[in-house]
Each structure stands twice: as structure tokens, then as C-alpha cells.
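One chain of protein is taken out of this complex; the other chains stay put.
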């Protein structure tokens, strides 16, 4: 049995001693910092749900590495069915927490499983074995990992080796007999503050002249020389009641600085094999965007339910245009999910035996989700109305005279206790305006890569020349 | 071996003696009427493709009724894989002909397979056996059938039995020992002029008081008392060269009048079991809309390829916004297809053992396609430019002086023969303005039911109360 | 009194002897050719309406050149109010005919009034005087003119002087003491077959090396060496009843070939002043796109009314989503009109005293209209339903047996004669599928220039640096 209990997860986090800062202060204990609590809770939930019998099938899988039951977030997908199950797991988790934060670790596992095998095939290296040993241990200890991808990029019109400051992309500064030394930074690393490990890989295709930047490895979150500057979605300590959702479950990201960090050989999975950088990036971004279809669906499910409940509480649930807006939300949610199911069904088996979701449908879906959330929030606010913005803070209710008046005047239908309505609108405020929305609007617009980039990747998967030939046949054009 | 050759299909059509009119004239031979030729060609192609070894897997299937290989259009789907194969077949056929016309017959077979079984279970009737006998013969003879669904509806604010003229919905006017007599009309019946049989079923849910209208059966296209008033997409005899596509492949629809037509008992599959009318409608509309996802994808593939070729011929294929528009077309096409794959993957096995595509995803997809084609045509025209409208007619080229000038001035890139460009733009004109576009814009907007209806059906598949409960849990609202 | 009667207009057309072809046949009399009739009717209507007392204010204006009342289509706008009146006139005319065809002549008058004045100021030429003399005569004789703008462009990645064949842009091939000789072609020239004159100007900015292409002039429609190859929207002679609208009013375009046509000096308004080519193009495209806002509004008014009437005839006018779709159409129509009113209100007075609509708002509006019509047609078809496609042809009704059945089964509400419904749906078919739609979909997508180009022109009118400075101020960024 390799599943950690939620408490064991928290305990394991407590033992970490990262060089981590929130604002200008060093974090002494990850598990007790009030602004990190929502992120710890979120990860913890991934352990809790795996313990529940009703979610066993969804939340756990049998590992082909260990032969044991592992948390499905740490599972390497070996079939279309595995990918469908992952979709269902992520959607379900998102209905609980929006972003469960644990996806990226598993996606990195899948990416390295695919890419290290292919590097070895061509280069005669032994990355795949190294990686599998790491992965086995990772699964057995039910660990979590963040994914360090985005470089800071300096002047974006220049390639890595052209940058005036060579550290603008993370790079190898020394190669030793027992490992490598790396320097640079990785930005916006979701969940990194509450994870055990950090996977690192290039953020773009590297050419020969950029081979020093073609490096990938895994590093403990509290490695020497590694600094976290943390951003949290929940930012208003003491105002938990006014942020009922994001104070309980939400994200935290690290800005990671690597000050000549040593990576022992057995944790290095690519070092200079630049011609595989594109493949590695794709092997990660594809399952990652695939999971985004599931969580976008789960989040839109929440907005759908919240809209429907707001309509009911406001007494307008039978108004035609209100119903239609709720139906539009339903359609959005299902369209993302369907793209994910299709990408799983049409997944490809790579040389390693690991399955990669269909690249085309994954990226078509990604473009849809990037266009959808702002619109979904608009529809939700349209259904719910202005109270989303002005619902009185919980502290207001501590003044009895005010509380009395608010209770009188915020009452809607007789059958709905006023406090239920107030709770719902505070939840809606958290979700669509302050707090959670701040995080998700950006994540939705540009997280997991820009929609324009996704569109390009999708288009590369389509053989346009074949389509032109079809037209020539239909037109009777012979060349 | 139960596959007809294309020639056998044409020969079998020739033997039909329907009471069929185009304009005010009676059609003496379906297979030689110039305005019906594109529809005959289209159906014929479904036989041709089934003969080709490279399409054997896609175009044929092993029937569970006959144990033999049958044209997949006549196959009753008994697995998710069957539904995926159908998607792929229809998309491929649509890339050849846009609408292959043959889908509805197979969809009706699937619908009756599902619904007759369920009626029998509840009512103790023997429709399923009757139907299977019909279906077996249908498969063995590789026949085709149209689907008669849409009633003329008279005053749409009234139910069938409330109509001043009771014939506004097709109905049973007499029940005899050996069969029934029906009266009424069915409108916009795609492909009916070139089919062997017509399936007929109600167009809406029927209540008890409308039981006379809850009737379903199959009738030969040339049955006594049945009149076809035909509409064709290709309408300009003699101008085949200016309609290079729709003059070769396109649709024809019948307005069908039933003047007290006798239907023998063994061809009646529902008669008065009104409580199953909704189920039968759904059992047809679901696979039908599912196929629409495939053909919408195939058609958008054609528009994509034609846009790409026009961009190349015009010398603007590397212009950024042009490429982006072509990519948008790609995304549309794949999104429809993905919804279809998802609906197939999540299909449900009905009591009869026949598989029904996922109703929710099918209808989500249907709404997407209904919103997409007009936009796809706009993008195509935007890429191609004004010549789509003004490309000179083929007859113009018969005047040598004009032809010489046109050749000089319509030349674009040196590497593209001017006549190739002219052919492409005539094809684009046919496809996006005159001819084919006329048919498809409407089909896309309202064919296979209105998008609003599809949205409602989709929304009924979602348990909104469950989603509200989720929100209550997230908000901590306890009742 | 300078207004021609409609009959005088037709008579004046009859006297023209252009070298004009429809298909491979030469047109002997413009006014009697059945396929040109809808275009003649359309122009003629511009004369008829000007005679009606109720439209006098809208259809006529006092010319600053002649001091007399002239048809407003021939008026040079000297105030914001003039531009608003033009908007109202064009919208009203479009409600009668969709495209009244006469706008371009007046827009060219305005363009030359602006640009010739400015050339003279800089170059010391006397184009403005020449032009005014021509314009005065044009107004006094109540003439019409097409606008020859679009060059055939050959390889679009090359500039005019780089083309292998130098005739891909119309150019001066000889300069004589009394005039110039021009060669080349102009494509898609709306209304040219039924106009007295053709204005010609460059289709793009010309650089110094392209000075031979920087030529502008006016030429009689039947000038020696000028050939028209005509495309008509109405194409099915004998099927007027099935195209009730486009057979009565619709467009015709010429492909114009200039085989060394001599243009006398007094009709030349630019010859080599390449640095003014951009200005001239803008001085035309701006009022032209401004008129497009008015006609797009008028056309959408027609689609709105037709949708509303179809909903009423079908008995669904009170259904909520149907009403909403009609309201969306209303909004589209008014948004185009509003952009036009704003562009008129914020018009600029040029050096010549002639007013140019606001370039920014005109082009913002143009982008909106280009995105709108396909969507408007989709909404209309969604409201109206499948009969749009399958409404039986008029000839079908000549068969009494069929007519009887059609009358029975196409009846909807008791209060609406079935023939009224049939007429409406034939009109809808003409307008949204066959016939008119073919023309307008393309015109809407790319007529008056591509929407991408319009967006660029709009963006050039906005001082982005000023907006960045604003942000720096708001952020407290000091440089």
C-alpha cells in the first residue's frame, strides 16, 4: 500500500526546509503559514479523496512500475482508458477545489517517461532507467511535484544564447563527474510552495547553439541554492469569511531562483540533447493541456451550479433568458470535457508504451477553454446580479443593528434563509471578482501556454497539403 | 456478399415508379432526370466507396442480423467502436460529397432497433421481430431509405389533435386487419427522390389525445398514394460547368403527400403507443445529429482546404492573418469531430443491445455546428476574396477575344495555371454563394432540428439539481 | 431643374453603345437585356424616389457647384449634416433594394473633390478646376458613374512595377499633348454595366517607382477600347417568380478591360502624382465604407422584418428565444447605423471644404458589418425554418393536383393566406440562399476592402503612443 494519508502528507511537508519567502519574510513552516493553508488544503484533498471508497476507482490506479495501487495523479498513462479516467478524476477534483494543483507532477512523469525513452533510443543514454527509478520511488512514497517550465526570457525577441545576460533561460553552468550545476530562474510555478519535488525542463525548442539550456531534471523543493518567492491567491489573512472559497482552497505559485544548484546525476534526465527539447515540451504540454480541459470543465460546472442556485434564490429560475444563460454554461462545460474525452480516445501510444493524448484535439480544446472562462464569468454575473459585488462583509454582521437590517432587506424568497443567500453571494464574489477570479482569469487566458501557440500546435497536426489535394481532386485540377 | 454495385443501385432505382414531380412535370425515370443526377451520383458514391479495398474497413461492417458484410450505412451500431467508425466513414464521405445523403436510413434502422424493443418490453407487442425481418432484408439487398420526420404542423401554437385540419400531422385514418391507412404530409425529406424506401415516424412527443399521430412505419418510395414534390439543390440545367460541385454531387428533397396510403402490418413499427413517441424521436435524432457532427467536419475540411488553396493561388499563404483564418477553420472542423468521438466513446448500450451516441455531447456538438457554418463560409470568402462572386462563367470563355483577356488578367502566380485558379474560384462560388451554399446554409442553421431545441435536449441530460447541491456543499449551506 | 425622370435615365442608357458581354454574347441594348433588368431597375429607382415629394429632402440636395437641386447621390458633402442625410438616404434606399448601386459615383465625386484640391495645392496643377467642370456637368445631367478601383494584381506578393506582366495594375502607356492612353483591367466593378461613366483610380498606395500606375480619370462606359465582361446576380432567366427579389432588384458587375483607351486631358484627375495615391484611395474608401454602414443597416432591417413576419406567419412570434433573435437583428442594424451617424458627426472638413466621414469610426463600422451579415442570415434562417430551402417553385403550382395539396399542407395560421406565406418564404429563399445571398455574402465579407485592412486603417487613426503615455502617467512611470 503506497498511499499516504492526508496527515502524512502534511507531516512530510512540515519536514521540508525550503528557502521560501512570502513578501519579505521567510516561511518557517509551510504547513502553518496562514496564506499557504489554502494550497496545503488543496493538495491534502488529493490524498483525502484517494482514501474514500467511492472514489477509489477514479483516484487510484495500478502502477506498471511498482505493481501497486498508486494515487492516479502519480500514474503513468498506459492506455486510452487511463487518460479517460484521468479526465474524470480531474473534473471531479475541480468540482471540489477548482484547481487541485497536483496534475503537473503526474504530467511531468508522463512526459519524462515518453521523452527519456526516445532520447535513449537515439543517443544510447540511460535516462529512461534513471527516470523509472526515480518515478518508482516517487509513486511508492506518494509524493507531489511541481513543474518548472516557464523561463523569464529577458528580451523575447532574442534566443537563449543571444541574451545579454545568459541566465535568462535556466542553464548548465558546470558539469561534474557526479552531476551538474544549474543557474537561472523559473517563473509562475504553480503549487511549488507545497510540493516535495520540482521537475525542471526547457520552456521552448532549443537549437544546437542553445544546448546548454537543453537541460531537464528533478530537484527537491528545499534543495540548497534554491529560493522560492511565493505568490498566493488568498491574500487577506483574517478575512477568511469573506473569501469562503479561496481561503479554503486555492493556489500558490513560486518564483524559483536557482543559484548554482547541484543536481546529482541520477536526477538528471536530459543534458544537452537539444534536438529532443521540442519533444519533451510537447510530451508535457499535451497531457497538461489535456488536464486543463478537465479542470476547465469542473470549474464551469461550479459556475453553472452557482448560477442555477443564484437564479433559484433570486426567484428567477423560470425566466427564459436566465435559463438560456445557464444552458450556455452547461454547453461550455461539456464541450471542454468532450474535447478531452476525444483526445483520450484518439491518444497515441508512444515508443515507451506510455500514452499521449491526441495533440490536435487537446490543443483545439485548449483554445476553447482560453476563450471561455471570461465569458462564463460574465454569464454567471449576469444571472446573479449586482449583489455579487456588494454583498456585505461578514464583519458587518457583528454589528447587531446592521445585521438586523441586512437580514430584513437581503431576504428574497420565503423558502430561502437569508443567510444561505448571503453565503452564496459571498461565494460568487470570491469566485468571480475578488480572490479566486484574480487567479483564474489569468490562468485561463494564458496558463498552460498562450491560446495562439496552442492554435499553431493544433495546425501543425493537420496535413494542410492533403486537404489542398482533396480540393484539387474535387475541382478536377490535375498537375 | 450483400453489397450492390453502383450500377445495380442505379438499375434498382430505374425500376421504381414513384409519383414524383419536379416543378409541374412528372419524373419518368429517376436515374436520367438531369436535376436528379447529382443526388443519384451522391448515393451511388456510397456504393462505389464500399467497393474500394482501401475503404473496406470504413465502409463496411459485419451485420449482427445477417452475419454478412453490409454497407456500414445500413449497419446497426452494437458498440462504441461502431459509432467511431461511422463518424470516420461519414467524415470521409463528406470530404467527397459534403452530404452523402445515405445516413438517415441507417439512423432510422438504429432508432427502430432501440425503440421497437422497448415498446415490446412494455406493451407485449412484436414490433422488434417485425422490424428485424425488415432490416435483414434491407441489409441483404443493400437498400437505401429516407427518413420522413418533419410534419407540416399547421398552426404551431396548437397540438396535433387541436389543428382545425387534422391532417397537419401524419396520422392513421383507418386500421384494417392486415395493416393501416395513413394520411398527411412530410416536409423537406432529404434524399427521398433517390431512395428505395421511406421511414416515417412522428416529429414530436405525442400525448394520449394525439395517439392517432403516434405512428411509425416504412413505405416503398413508389407506394400507391404517395406523391413526391421534389426540390433540388442543383437547379440550372445546362450550367454544369458553373456549378462544378453541386451539378455533380448534391441533394434533393421531397415534399411527401400521403393520400390514404396503405401500410401492411409487417411494415408498421408503432401504432398508437404514444408514450414511446419521444423515445423514438430521440433514438433517431441522436444518431442523426451524431452523423451531422461528422459531415459538418468533412464540409469544414473542404472549406479549409479550399481556403488554403485559394491563399496559395493568390500568393498570400504566408500572410499572418490569412494563416490564422485557415487555422480557425481547422479548429472548427476538429471541434465538431471531437464532439462526435466523445459522444461515441460515451455512448450508451440500450436494452436492445444497440448503442446510442451520448445524447448530451451529441447535442452540444449540434449547437456548435449550427453556429459554425455561416462563420466558416465568411472566413473562406474573406481569405479568397471578391473573385468568388465574379469569376466569369464558363460560357464566357467560348468567346475567344474574351477568353484571351481573361487569361491574361486572371493570372496570379507564375507557377499556377490560370485555368486552375478559375476552376478553384468557380468551385468556391458554387460552395459558398450560389448552389450548394443555398442548401447548406439552411441545413446548417435548422436541419436536424433547431439549435435551440438541441440546447434544451442537452440541458435535460444534465442534473442541475446535483450541481446546485455541489454548490451548497462548497458554500457550507445546510438544509 | 436638373433631375432626370426614370424614363429619361433609361432612355440615356439605351443610347450607350458599350462593348459589353454577358457570357459569350454581346449586349446590344442594355435596357432590354433580361439579366440586366434588375440592375437597370435598381438605378432607375434612384430616379423614381427623387421624384417623390415625401423623399425630396432625403433624395435631393442643393449643389454648391450648380446652385441647383441635384440628386443627393451626386452631391458633394459640404457639412456633417450632408453626411447624415446621405446615411438616411442610403438606408432608406437599401430598405427598398438592398444595394441601390448608385453610391460609388457620388463617393468618387467626393474623393476627387478632396484629392484634386490637395494635389493642386502642392503641385500647382489644375485638377480641381477640371474636376469641378466635369462634376458640374455630371450633376446637371443627373448622370451615374461606377467606380473602377480593384486591380487584378497578378502575383500579390509583388508591387506593381515588379510584376512580370506590367499590365496587372492599370497604367499609363502613353502621354500625348491632349491626353493619355491607359491599359490594364479593373475587376468586380459594381453597377458598371448600367452606368454612364466609370471613374478610375489606383487601388493602393503607389511609390515613386510605381508612378505610371498613379493615374485617375473618368471615362464613358462606352469608350473606345473599353470592354465589359458582365456578371449578374440574377442569372436564371424565366425563373423570376422563384427569385422574387433578385429578379426585380439586384446587382451587375463588370470586369473591365482597357485596351489602350485614350483619355482626354480634361478627364484626367491624377497622372503620376504618386504621393497622393494613398490620399485619393482613402478619400474614396472612407465615404464608400460610410455608405456601406447605411446599406448594411437597411439590409439588416429587411432581414429583421422578414424574420418577424416569418415568426408571425409560423405562429411563433411570442416564443422567447425567437423574439430574442429578432432583437439581436435589430441591434445589429442599429449598431451599423450608429457608427455611420457618429462618423458623420465627427467628420472632418478637408482643405477643399468637402467633408470626409470620420475615418476611424467608418472603419470600425466596416469591420462590424463584415462580421455581421453571415450571422444575420443565420439568425433569419433559424427563425424561419427549413421551408426557406424547400418552398416549392412557382411552376409547381401550375400543376393543379400539386397546387391543391401544397395549399392544404403549407397552410399555417388560419388568418394568414397560404399564398402569403409561400411568397414570404420564396423571398427569404432568394434573400438568404439562392440568388441575392450569393452576391451579398461575398460583398459583406470582402466588398469595400477586407475587414483586416479596415482594422489596420482604423488602428492608424489612433495614437497608440498617446495611450501608452497615459498608462505611464497612471503607473507613475517617469522616463
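Each chain gets a letter, A, B and C, in the order it is written, and its residues are counted from 1.
Please note the rule applied: contacts are C-beta pairs under 8 Å (C-beta built on N, C-alpha and C of every residue); 3 or more make two chains touch, one makes a residue touch a chain.
Every value quoted in this text rests on a predicted model; they were computed, and no experiment measured them.
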Residue, one of A:122, A:371, A:460 or A:473, that touches the chain absent here: A:371
Residue among C:90, C:343 or C:391 touching the omitted chain: C:343
Omitted-chain contact residue, chosen from C:95, C:125, C:157 or C:399: C:95
Contact set of chain B toward the excluded chain (per top definition): 320-321, 324
Residues belonging to chain C that touch the chain removed from view: 84, 95-96, 244-245, 301-302, 304-306, 308-309, 312, 323-324, 326-328, 330-331, 334-335, 337-346, 360-361, 364-365, 367-368, 420, 423-424, 426-427, 455-456, 458-459, 462, 464, 467-472, 474-477, 479
Footprint left on chain A by the chain that the document does not show: 21, 23-25, 150, 152-158, 164-165, 167-168, 185, 187-188, 227, 229, 231, 235-236, 253, 255, 257, 314-316, 321, 370-371, 374-375, 377-378, 381-382, 385-390, 392-393, 395-399, 402, 405-406, 408-414, 429, 432-435, 437-439, 441-447, 450-452
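Just so we're on the same page, only the chains that are shown with their structure count from here on.
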Approximate Å spacing (C-alpha centroids) for the pair chain A, chain B: 41
Gap in Å, rounded to a whole number, between the CA centres of chain C and chain B: 38
Inter-chain centre distance, chain A versus chain C - centres from mean C-alpha coordinates, in Å: 52
Residues of chain A whose C-beta touches two or more other chains: 324
